[in-house]
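All protein chains of the complex are present and in place, except for one that has been dropped.
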Amino acid sequence: MAGVETTYRDALREALIDAMNEDETIVILGEEVGLYGGAYGVTKGLIDMFGEPRVLDTPISEPAIVGTAVGAAMTGLRPVAEIMYVDFAGMVMDQLGNQSAKIRYMFGGQIGVPMVLRTQGGTGRSAAAQHSQSLESWFAHVPGLRVIMPATVNDAYHLLREAMTKPDPVVFIEHKGLYVRKGEMDKSKPDGVWGEPVKRRDGGDVVLLSYSRMLFETMAAAERLAGEGIEAAVWDVRCLNPCDLSSVYDAVRQTGRAAVITESCVTGGFGAELASRISEHCFDYLEEPVLRIGGEDIPIPVSQELEKNAIPTPDLIAESVAWLVARKAPAWA
Amino acid sequence: MAGVETTYRDALREALIDAMNEDETIVILGEEVGLYGGAYGVTKGLIDMFGEPRVLDTPISEPAIVGTAVGAAMTGLRPVAEIMYVDFAGMVMDQLGNQSAKIRYMFGGQIGVPMVLRTQGGTGRSAAAQHSQSLESWFAHVPGLRVIMPATVNDAYHLLREAMTKPDPVVFIEHKGLYVRKGEMDKSKPDGVWGEPVKRRDGGDVVLLSYSRMLFETMAAAERLAGEGIEAAVWDVRCLNPCDLSSVYDAVRQTGRAAVITESCVTGGFGAELASRISEHCFDYLEEPVLRIGGEDIPIPVSQELEKNAIPTPDLIAESVAWLVARKAPAWA
Amino acid sequence: MVASGSNRKLFELYRTMRRIRTLEERVGEMFLRGGSAGSMLHLSIGEEGVAGVCATMKEGDSFTTHHRGHGIFLARGGDPTRMLAEIGGKADGYCAGKGGSMHIADMGVGHLGANAIVGGGIPHSVGAALTYKTLGQDAVSVAFFGDGAMQQGLLYESMNMAAIWSLPVVFVCINNQYGMGTRIDRATANTAFDQRARAFGLEGEVVDGTDVEIVNAAAERAMAEARAGKPQFLSMTCYRFHGHARMDKSPYRDDAEETEGRKMDPVLKARNRMIDGDIATASELDSLDEDIGQEMDAALDAAMAGAAPAMDTMFDHVYGADEPRPESVRTKIATVLNEAPR
Partner (left out) sequence: MVASGSNRKLFELYRTMRRIRTLEERVGEMFLRGGSAGSMLHLSIGEEGVAGVCATMKEGDSFTTHHRGHGIFLARGGDPTRMLAEIGGKADGYCAGKGGSMHIADMGVGHLGANAIVGGGIPHSVGAALTYKTLGQDAVSVAFFGDGAMQQGLLYESMNMAAIWSLPVVFVCINNQYGMGTRIDRATANTAFDQRARAFGLEGEVVDGTDVEIVNAAAERAMAEARAGKPQFLSMTCYRFHGHARMDKSPYRDDAEETEGRKMDPVLKARNRMIDGDIATASELDSLDEDIGQEMDAALDAAMAGAAPAMDTMFDHVYGADEPRPESVRTKIATVLNEAPR
């Protein structure tokens, strides 16, 4: 079966539809997932196709949405719960981190919690400080959770499909800036293996590691660098935790140079975990420190102009990497 | 005024008493802070000394405890709110991270939220997976929050005193395993400067960076290493964020070797932030990768035996550092 | 003519409601003209009855609002130009272009902030009330929120605390019958919200939110009781005239319902009452409306003419003055690479 061009949103939607057709125990619950079709349209029409209770509009009760999904997952359903914005994680981290993630362990392996928590994050809509965050590092620090952040249309489909087969809670974080992005979806050909990064671009001078929307800003930067004669390999982490980075280590051992690009603010962010692992495993081969190019350590401002520059731009990425590789220090240095 | 020997618990208690005597706007609110005297006795007797409403027992409503403190802090009080276990952070991260931390910024600097959130974490009481965590990295990833984790008795007093003078929310994380630990408290002599690490031990072979209870496991390991002829400098981070590590960079540039010791599980933990910064700033001088010695990537088990070994022991620290410095690989390597 | 006493009061309430409606219309216009910061703009058209509550608040009282709080702020003294500037993310907005529509605030009039977290601001009013009681200040804090927040547990934790501590706080639910696309009867099995307040030890009342005089009378009682240490709950029933936010065309409800719903018009109701009661003539009110239209036009033009915040201000106000501004990523990288080998 050949690939088709579609959007990130529709790939996610098809993943849900295909899975729900195959697995009768899958139920979707969350705010506005039904009649409204999802705040970003991912579940549009599903309530007509599958009806209640397989598609359940919930009240605005985030902790209970996740808690209900936990109980349902323990008793035979496979809930796909939606939290409209990852920024609301602060209301559900107890049910997610203390309950769903630890139940298998605390109960000595008696039972798991096979649920998916779909949510979306990131900047791009002038949605301000409480609707624009990137909080993946909170989830990645909780043993028992699996954390997925797809960038490509094909990953959106395949990783969501696979998430709905896992025996444990999967936090599946989409990006509000990617929903209308087009790309090829091939239901017969995943981009790569669950739990491993995927190389999106070849390059022998430097390894750039990113995920979610920042992958494309990084690809754009790589193109610009190519114009300057710098060949950057770009790797997409996709599955943040658990994650086997050995293929990335091999690549970095070749280039001796690496940078990690995240939208989340630098301090305490997941970029620190990636940079630390690379520094640990590639130490002998590194000719320069692993750069962390991330969001500014500030809340996200509402003004479009400020928002745009609160996260890494292709300019910032390209200039930083050019310096890292060719010692061409940019104007601001 | 000379120092006196007292416990971590009593130093914290005196900090609260002294501050409340000086500043009438300080109020303490939380579960069991009044009649019960605090789950770990830190506020014992304060309700008799100051009465209600300066010491307020609250219902078991964590989100509202923090939310109420936020509103009180915006209108003229200086609340010291208590969340009994840091493990309950998952219930209050919205009020803490989306509200208290962002209000100054979102409102364009009109007002700040001068509150202290006291809580305690860590292992040591067979309290199991929901009462033994170390979640500091969640807070350190939120711009606008200040994160403090005292280890010594004197820091317990002075850092809590200073926290109650800050114009922003301070997350003050105590350790359940330190409350009865004795040490010297000198009200006229702080251990060091707010926002900067403090050197707890000299040593020219390697720099060990830690905080909270792990500081003492690290000190114990350093003593053992001294016996093997390895001199480890031990630095106490104390103020996790914001934090100026330049003095540590200087030290690492001397030794060329460093390790970061945390009780929190390694993946996505604050140790990654510390290791990344050291790798970035000391790259040229590092002879070995910066080691991360942290908690296992598992929930905390209830069995004493398992619990003890789920976090770094002086043995593990000493053996790992000996290997890092003298290439003496331990049995398990 | 416009008589005095209660007639005068109705006239003033009408003026406030008309100003709210016209301001919200300009917000919609600002969006269409591409001048707003984003599309997450929630118009309070149909909810102008809140003017009846706002009129009972005194100087020194404080309030928190939700994401649909433009009207409440305006009624409490917000300056339309600075409000629209903030909604446009401009430097001279109330929050220097950092907060926007969902985080607008003004300590000057006791506005402790709009909130983009449903229910998020409610405990802040409880905390403010705790301050007033603790410091012996004669003030009340009012928490405004939507019917959606009636399903947030935090509300009940907040009510419970207000009740045990006898705090001067009033909880005001603006029940516009929808939370995004979810009609209230799909969000809860019992919409008699006053029962919930009583179950937690508060006094509660449900009133017609489209009759500003009824709202005003209920609010007078509630504010007086709250001032005396008896926390209150008030739910005002109305109808959300437009979509949830600017992009929402409300496909989940049919036109017939909307037509019916929009008949619940607090502004029109007050206008007709004044005309029928010979409190004001249609032409007097028309010219008042016109003046307001000009006021808001001017405000919109002034706001849109404003400049975006200077890029560097991004790093202001993360912490208080005692803490240095955060280092930019550029600076961090420059430091690292300058330290690295040449």
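Letters A, B and C name the chains as they come in the text, with residue numbers starting at 1 for each one.
One rule holds for everything that comes next: a contact is a pair of C-beta atoms (placed from the backbone, for glycine too) under 8 Å apart; a residue touches a chain by one contact, two chains touch by 3 or more.
Keep in mind it's a predicted model, so treat the numbers as computed, not measured.
Q: May I ask you to name the displayed chains that the omitted chain touches in the full complex?
A: A, B, C
Q: For the chain left out of this view, which of C:Ala91, C:Val109 or C:Ile164 touches it?
A: Of the listed residues, the one touching the omitted chain is C:Ile164.
Q: If the hidden chain were put back, which of A:Gly34, A:Gly144, A:Gly294 or A:Pro312 would touch it?
A: That would be A:Gly144, which touches the missing chain.
Q: Tell me which of C:Gly201, C:Gly293 or C:Gly320 is the one touching the absent chain.
A: C:Gly201
Q: Since one chain has been left out of the picture, which residues of chain C touch it in the full complex?
A: Interface residues of chain C facing the absent chain: 151-157, 160, 163-164, 186-190, 192, 195-196, 198-201.
Q: What residues on chain A make contact with the chain left out of this view?
A: 25, 27, 53-54, 56, 58-59, 61, 63-64, 66-77, 79, 94-95, 98-99, 103-112, 143-144, 146, 166-168, 195, 242, 280-281, 283-284
Q: Can you name the residues of chain B that touch the chain not displayed here?
A: Output for chain B: 31-32, 35-36, 39, 57, 59-61, 63-64, 87-88, 91, 125-131, 266, 287-289, 291-299, 301-306, 309-310, 312, 316, 320, 323-324, 327, 329, 332-333.
One rule holds in what follows: only the chains that are shown with their structure count from here on.
Q: Taking each chain's centre as the average of its Cα atoms, which is closest to the average over all protein Cα atoms shown?
A: Answer for the innermost chain: A.
Q: Based on mean C-alpha positions, I'd like to know which chain lies farthest from chain B.
A: Chain C.
Q: Suppose each chain is reduced to the average of its Cα coordinates; what separation in Å results between chain A and chain C?
A: 34
Q: How far is the middle of chain A from the middle of chain B, if each middle is the mean of its Cα atoms, in Å?
A: For chain A versus chain B, the centre distance works out to 30 Å.
Q: How many angstrom lie between the centres of chain B and chain C, each centre taken as the mean Cα position?
A: That gives a centre separation of 39 Å.
Q: Touching two or more other chains, which residues of chain B qualify?
A: Answer for chain B, listing residues that touch two or more other chains: 63, 94-95, 98, 105-106, 143-144, 280, 283.
Q: Could you pull out the residues of chain C that touch at least 2 other chains?
A: 95, 97-99, 103, 115, 117, 120, 153, 318, 326, 336, 340-341
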